[in-house]
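In this view, the complex is presented without one of its protein chains, the others remaining in place.
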Amino acid sequence: MNALIQESTLDVVEMSYSEAIKDAMDIALGQDERVVLMGEDIGVYGGAFQVTGDLVHKYGEERVMDTPISELGGAGVAVGAALTGLRPIFEFQFSDFATLAMEQIVNQAAKVRYMLGGEVSVPLVMRFPAGSGTGAAAQHSQSLEAWLAHVPGLKVIQPTTPHDVKGMLLAALEDPDPVMIFEHKLLYKTKGMVPEGYYTVPIGQAAIRREGTDVTIVATSIMVHKSLAAAEELEKEGISAEVIDLRTIRPIDRDAVLKSVEKTSRLVCVYEGVKTLGIGAEISAMVAESHAFDFLDAPILRLGGSDNPIPYNPELEKASVPQVDDIVSNVARLVKGKI
Amino acid sequence: MNALIQESTLDVVEMSYSEAIKDAMDIALGQDERVVLMGEDIGVYGGAFQVTGDLVHKYGEERVMDTPISELGGAGVAVGAALTGLRPIFEFQFSDFATLAMEQIVNQAAKVRYMLGGEVSVPLVMRFPAGSGTGAAAQHSQSLEAWLAHVPGLKVIQPTTPHDVKGMLLAALEDPDPVMIFEHKLLYKTKGMVPEGYYTVPIGQAAIRREGTDVTIVATSIMVHKSLAAAEELEKEGISAEVIDLRTIRPIDRDAVLKSVEKTSRLVCVYEGVKTLGIGAEISAMVAESHAFDFLDAPILRLGGSDNPIPYNPELEKASVPQVDDIVSNVARLVKGKI
Amino acid sequence: MANQMTENEPFALKRFSPEQLRDALRKMHLIRKFEEGAEDCYTRGMIHGTMHLSIGQECSAVGSCMPLAEDDQITSTHRGHGHCVAKGADVSRMFAEFFGKETGYCKGRGGSMHIADVAKGNLGANGIVAGGIPIAVGAALTSKRLNTGKVVMCFFGDGANNEGAFHESLNMASVWKLPVVFVCENNKYGMSTSIERSTSVKNIADRAAGYSMPGVTVDGNDFNAITEAIDTAVQRAREGNGPSLVESLTYRWRGHSKSDRNRYRTKDEINDWMSKDPIARFSSFLVEHGILSEADAEKVEADVVAEIAAAIEFAKSSPDPSVSDVSRDVYTEVTA
Partner (left out) sequence: MANQMTENEPFALKRFSPEQLRDALRKMHLIRKFEEGAEDCYTRGMIHGTMHLSIGQECSAVGSCMPLAEDDQITSTHRGHGHCVAKGADVSRMFAEFFGKETGYCKGRGGSMHIADVAKGNLGANGIVAGGIPIAVGAALTSKRLNTGKVVMCFFGDGANNEGAFHESLNMASVWKLPVVFVCENNKYGMSTSIERSTSVKNIADRAAGYSMPGVTVDGNDFNAITEAIDTAVQRAREGNGPSLVESLTYRWRGHSKSDRNRYRTKDEINDWMSKDPIARFSSFLVEHGILSEADAEKVEADVVAEIAAAIEFAKSSPDPSVSDVSRDVYTEVTA
């Protein structure tokens, strides 16, 4: 609330998603000496995706730290630092490399507060550039957010706009617990209007990006944009789709999803991660076990990543994740009762 | 098929789940020089859960290798060995420590065949002692099987009986691709009749452990046994529950589950992993998007681990995973239309 | 001549007051009796789960913590009861934790492997071998960035030195010159695996050269040796000269954990080490040098016995956590 009132008073400017992340980190570094950035080549190089940019020149190598290529140790250092008073923002160069740091993220960061009976908190923020579409193949294109959303003790977000990623990153820094931010690489250059200065966007609240009456599309990350494009197409076919941007996948905004399904009585989940056990599985199961089940007029559809590693060939790569056409055709079939 | 015919001709003896695993490894070591066991303290110590037992004395340290405490490297050595002609069976001392080896399991073992265009296979078997109930607290009690079931390229099994674990381990060794075996620690001492000698139980086939007409309970690992006990109780209340032992969670035996749901028109998923994004989420979503959806007379229920790390205190530990009473009361409520 | 004498005077007598030395002995006894008590309660079925006893390693734990200041911090291991007591923990709350009670250090959620005492600077035991090493480096980073002057002591075992986390952590601590002291308690085995069979270097301290930091191997059961080596390392860290690696040679008398059958070592080896009890050794050292009388020494031990008995009573009579609180403290309540 507070944040929203405040936000409305701020001037807005256009920036890209990556500029919005940098802006949030700049504000945080400027107002809180406990904030440090850690990651590989985030200094003079400016980060593999140029997100930290020139912040090292403004705040120095002590605040914007290039780490050796040591993901497990680096993540552990961030955990220890957070546990003892710093507010680290740790950048994985690609989310795929977090596979090396699961021990520290899952056994330590997520659990230490509980294991110690609530004596401590771990105010740690981690950033995971994720997703396919860059031709970087199987080890640089994964969407592993569902793994972390399975882990109690973590919060996991997937902001989809410059406005949200800035506000949610600042909210993550206010959060006393570990917050994992999955950033789709193809979003970095997307632009949007962003308030200048400090504001937060609450973690745990979904956003209805488009109102509709025939079907609810719950999407995450870049699939929100593809779903909105699909909704435009569907409208031409006379189908009114409501598009929900989940924004946070742990904890999930259950009420927002159920309310929409009660209204539209149809649900389609769209996400880039592998379909099996991807976030859509949880959304579907959450609805199927709720009172909203009785409102359902059709099966719950999931459109997720195909059952293969991400290939290098661009046509195969596209075929491995849902595209606008897939969303349009499948939603249409569902609404027309063909499924 | 072949395996089954063969199996029926074998004498059966009673053994424990851990003895059955050892028996399978003994047979494999005896008939195939390419088979090697790798793991921490699996030699003279006999393994943390005494599964490898005295095999080192029979086959020597070259075949039953104690590794240093190096899960990432050890797993990677197993991947490289499998890629070049050995048939390693790698034991994690606790499945929780696999968080250190996700890079090799997920980026290498699962993907190398695809990334190399099918030029190679990785015939690797990994064993993960998993689950709670031993008072070992949050870092020694996790059930992370859903993570690996999310990864194309892997096969993931959770055998529940001595008969199955022996046959499925031998099937895993025949499989050209990586097979991950999750063994619930509380199953190790459970006994059952096991055929002597060589036989396989196919990966990818569920087993109907109990026929019923009112509700389908799809369970995994130790929850199969708890569900069977619950089904006994439910019968007294006049509720006929069908209990399916999923056995393999990647790939899932879709037909077996759908056929049962068509018959009973009610589904309850019971698993120990954290409820959110645990295997039950996939089962529920798989059914909700299938033609079986039209047969459903009630919401799809999930009983899974609660949203916290596993605590040390035994009462809290029990309260963190589904117990027989929880299954009985929830299934009863569902069947009686109270959900 | 007097000079001469102080020259030859054992390090501990120069560095610590008689009160401090007496307290060191008390802590060693406290660790021993605490673990014997815990073991007894376990055997009698009053404690569940498993535990890793450090009996035989008391001097290493106490000696390592002696040169630390009150608000210096430590990270500990699965074999961490000694470190916890050495850093000043209350054995009542430790027992309460073992009994799974709400009055325990972790309110019964953590148990033996997660025991911590943050107020006293113990950031916690760890169930993951080498899991605490990068965390210690992170704590040292906080000390340097916020200029708290704290030194962080990182305990781990010989087995842990083969984990990648060891390598990555020592490298970063050295590159960033952080105030951390790495203490490798080498008790010859990682579970059943001897360092000869797991570790490709004779002395673990030799690996320090690969990180351009000082590395020394000392007899961790010799109070003078361990305190002197650690004192040097702590000063170096305190003065901003970066990390050190101290290898403390010691031995665990008990099995690795409750499931150990000691198949990997001989009775003779165990008996040999037991005959060189580090506590008796330190106690007679203090008596020899007139710090304590025989009677004082006995009194120290007797008081500890009473303290342990009272602590067990406290634990037994403490309330259990309420099952309805099972998901409390997963996240921090934000009171807006």
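Labels A, B and C are assigned to the chains in the order they are written; within every chain, residues are numbered from 1.
In this section, contacts are C-beta pairs under 8 Å (C-beta built on N, C-alpha and C of every residue); 3 or more make two chains touch, one makes a residue touch a chain.
Note that the structure is a prediction, hence the values are computed from the model and not measured.
Taking the complete complex into account, which shown chains does the hidden chain touch?
A, B, C
If the hidden chain were put back, which of C:20, C:43 or C:212 would touch it?
C:212
One chain isn't shown here. Among B:15, B:29, B:51 or B:79, which residue touches it?
Answering carefully, the residue with contact to the hidden chain is B:79.
Which of B:48, B:89 or B:115 sits in contact with the chain that's absent?
Counting the whole complex, the residue in contact with the absent chain is B:115.
Quick one: which of A:174, A:307 or A:326 touches the chain that's been left out?
Result: among the candidates, A:307 touches the missing chain.
Across the whole complex, list the residues on chain C that are touched by the chain not included here.
The missing chain touches chain C at positions 162-168, 170-171, 174-175, 197-202, 206-207, 209-213.
Write the list of chain A residues that the hidden chain touches.
40-41, 43-46, 48, 50, 66, 68-73, 96-97, 100, 134-140, 306-309, 311-316, 319-320
Could you please point out the chain B residues that touch the chain left off the display?
Against the missing chain, chain B presents residues 33-34, 36, 62, 67-68, 70, 72-86, 88, 103-104, 107-108, 112-121, 152-153, 155, 175-177.
By our rule, only the chains that are shown with their structure count from here on.
Can you name the chain that lies farthest from chain B, using the mean of each chain's Cα atoms as its centre?
C
Please tell me the distance, in whole Å, between the geometric centres of chain A and chain B computed from their C-alpha atoms.
31
For chain B versus chain C, what separation do you get between their C-alpha means, in angstrom?
38
Which positions in chain A touch two or more other chains at once?
As it turns out, chain A has residues touching two or more other chains at 72, 103, 107, 114-115, 152-153.
For chain C, write out the residues touching at least two other chains, lowest number first.
106, 108-110, 114, 126-128, 131, 164, 327, 330
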